[in-house]
Structure formats: structure tokens, C-alpha cells
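Right, subunit A next:
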Amino acid sequence: MSNNATSFLEVKDLVVEYTSEGSVIHAVNGVSFALERGKTFGLVGETGAGKTSIAKAILRILPDPPAKIRNGQILLDGIDLLTLEEKDMRKIRGRRVSMIFQDPMTALNPIMKVGKQIAEVIKLHNKISNKQAEAEAGKMLELVGIPAERFNEYPHQFSGGMKQRVIIAMALACNPELLLADEPTTALDVTIQAQVLEMINKLKRDLNTSMIMISHNLGVVAEICDDLAVIYAGEVVELGSKETIFDRAAHPYTVGLFSAVPTLDEEKERLVPIIGLPPDPSNLPAGCHFHPRCPWADEACERESIPLREIAPGHFCRCIKVSAQEN
Partner candidate 1 sequence: MGRYILKRLIWMIPVVLGVTILVFSIMYLIPGDPAKMMLSPEATPEEIAAKREELGLNEPYLVRLGKFLGGIVFRFDFGDSWVYNQPVTKELLNRFPRTLTIAVICIGLQIIIGIPLGIIAAVNQNGLGDRISMFIALFGISLPNFWIALMLILFFSVKLGWLPPFGIDGFKYYILPCIANAFPGIATQARQTRSSMLEVIRSDYITTARAKGMSELQILLKHALPNALLPVITIIGNGMGMLLAGTVVIESIFSIPGIGMYLVGGINSRDYNIVQSSVIFLALAFTFIMLLVDLAYAFIDPRIKAQFARKHKRGHHA
Partner candidate 2 sequence: MKRKFLVVFLALSMLLSVLSGCAKEVEKPVEEPAAPAATEAPAVTEAPAATEVPAATEAPVEELALPEIVSIAIGADPADLAPFVGMSMGRIAVLKTIYEYLIETDSMGGAAVPMIAKSWEKTGDKVYKITIFDNVYDSAGNHITAADVAWSYNTAKELGNLRPLGDIVSISAVDDVTVNLEVKSNFGPGGLEKVLSECPIVSQKAYEASPDGFATKPITSGPYLLTEYVPGSSLTFERREDYWQTDPQYRTLFSQANVKKIVFKVITEAAQNAIALETGNVDIAAGVTQDDLARFMNNPAFTTFNFLDNLTQNLQFNGSEGHPLTNKELRQAIAYAIDTSAMCEAVAPGACTPAHTIGNPNFGGYLKKWESEPYYEYDLEKAKELFAASGHTPGELTFKLLAQNDARSGLMAQIIQAQLGELGIAVEISQVESAVYNQIQYDPTAYDLLLAMSAGGDFIFSPWQLVYDQNRYNGTTSNFFKDDELQSLLATVSSLEGFNEANVDAFQQYQKEQLYAYGMLSFNSIIVADSGVLKVVRDTRGQVIPGACEYAADFNK
């Protein structure tokens, strides 16, 4: 993984703020990463870490009155999405970049037939007739394992898992180059999770789609991602390939995450949590945002803002306590 200019997607120093009743919430604080074609990049972190904001920023569908992109560049194949005109951005949404949302129960229009909702995105980006669009939509339904006869049914007639599949069909209908999947299986039960993940993977392979997978579930990340970034308080605290991070987690937060996960082969009576709570995004701690909860923190951690350092080839970490060797 490298940060060269030929990456398919490059996010540079993205800063997103939410203004609410006078106070400013720093949701994303200078996030940078890159993604190759055909690869899956994971964004891992707790709820509220800013992961969804990053994804929505890429598509520029952040809710505009509260949210504002204060800084940064998002280069898709060299084009900075943040500088595009809205009408050009609309051509990108749904066609080159599309998104799968977290809650399938509310992501579909309840009074429109599901087939039509899929056909809608197809018609939007292709100059074909309604009938053709509907035929295509039918094919997409089949692709995600739903009989095409169910074209005319309404979302309430589907279970959660099937709704999510419809949403996936919608997202992939125009063959996007980049798919943003925001915790697509979080709202589903475990058995369905496996199915949906399986399907996403397969489609990804068949269509050669690049993907950003947002999740707080390390297991899911392990299944799907090639590289990943750990997000804490709106910053990338660790970045590297899946193997690197899973085998040699460096940042205290990442270490804490892994320690908190139960394993089958160890006997434990209690899980080891990370003490404390995530910081208030409108009032972030000075210096390292994690220092209040970090077992290895000292005054140095409080003083300056901590840079992201490459501690091994392709392995980055934002911690001054970690030296340039394996932990």
C-alpha cells in the first residue's frame, strides 16, 4: 500500500465540522488515506469516531446546515471531488461512487415499490427507456438473490436482511467503481450477516469494485478488508495492511480494541475493556486525544499534537510512545 499519486482514491487532510447551537463538533480532524482499485479498505472505530462522516464527505451528502467540510481534498482518479460543481457531483453519485447505509429498515422509501427504487438509479445515469431500466432492475434483484417477481412489492413486505440486499442491489446497479459500505451488517443478525458479507465479497470480485468498509466489528473487517485504518476522535491513529495491524497492533487504542475481543481459544473470565469514555467531540483533549484513557500516557502526550509516523514500511501510528520497531 502506498501513497502515490496513481491511487484510485486519495483522501488528504479531510476536516469536517458540525455546528450545533453555537458549539462546534470536530467530527473529522485531518484524515488522510489512499485506496487502490479493486481493493477493500476498512475504517475501524467506535460509534461516533467520525467514520460515517468520512464516507458521506466523499459523496458530499453530509447534511449541510450542521455539517461543513472545512478542509481537505478527495481525489477520485485525480479529480478533487470537493471542488466539483453540484451537477457534476450528481453524475458521480450512484454511478462512480455509491453507498450502502447502516440501517436498512429506514433506508428505503416506504411507499415506492422496491423495483422502482432500483430502476430509478439506473434510469438516472443511463439514457434508456423505463422498460429497459426496469428489466435491468429485475436483473439486479436476481443478482442479490431476490426473485425478480418481487419487483412490485413494497419495502415493508421484506425482512431486514432482504431490504439490505435491495439496497446493495441499488448501490451496485450502475456498476460503480467505488462502493462505500457503512456498517452494512450491523443491523442484521449474525446468520444473515454472513450471507450479506459473502454476497458483497462475491460481487466485489465479479465486478472489480473498490470498497471502503466501515465497521466497528473486527471480525467483519478481518473477513473482507485488505488494508485498514483505525479511527479515534476523528483522526487516523493507526494505518496499515490487515495482517500488519491484526498481528502487530501498535497504537494503545488498537491494542485495547483487540484485547477487548473475546477469542475461542483463550480462557478468560472477564473481557478487558478500555477504561474511560470516548471524548466529547466539541471539546477534545489537548495533545493526543486518547491520552486520558491510555495506560502509557505521560505529560508529553498532553502537550503537543501527535503526528502520524511510519513505524514500519506501510505501517503508520500516531503515538509518541511507540518506537520505530515492532511492539
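A few remarks follow.
Definition applied: a contact is a pair of C-beta atoms (placed from the backbone, for glycine too) under 8 Å apart; a residue touches a chain by one contact, two chains touch by 3 or more; residues count from 1.
Here is how the candidates were picked: all candidates are chains of the complex that A comes from, given by their letters.
Bear in mind the structure is a predicted one, so any value in this text is a computation, not a measurement.
Among the candidates 1 or 2, the one that touches subunit A within this complex is 1. Every residue of subunit A that touches candidate 1 in the complex is listed here, in rising order: 59, 61, 63, 65, 87, 90-95, 98-99, 101, 103, 106-112, 120-121, 124-125, 153-154, 156-159, 161-162, 167, 170.
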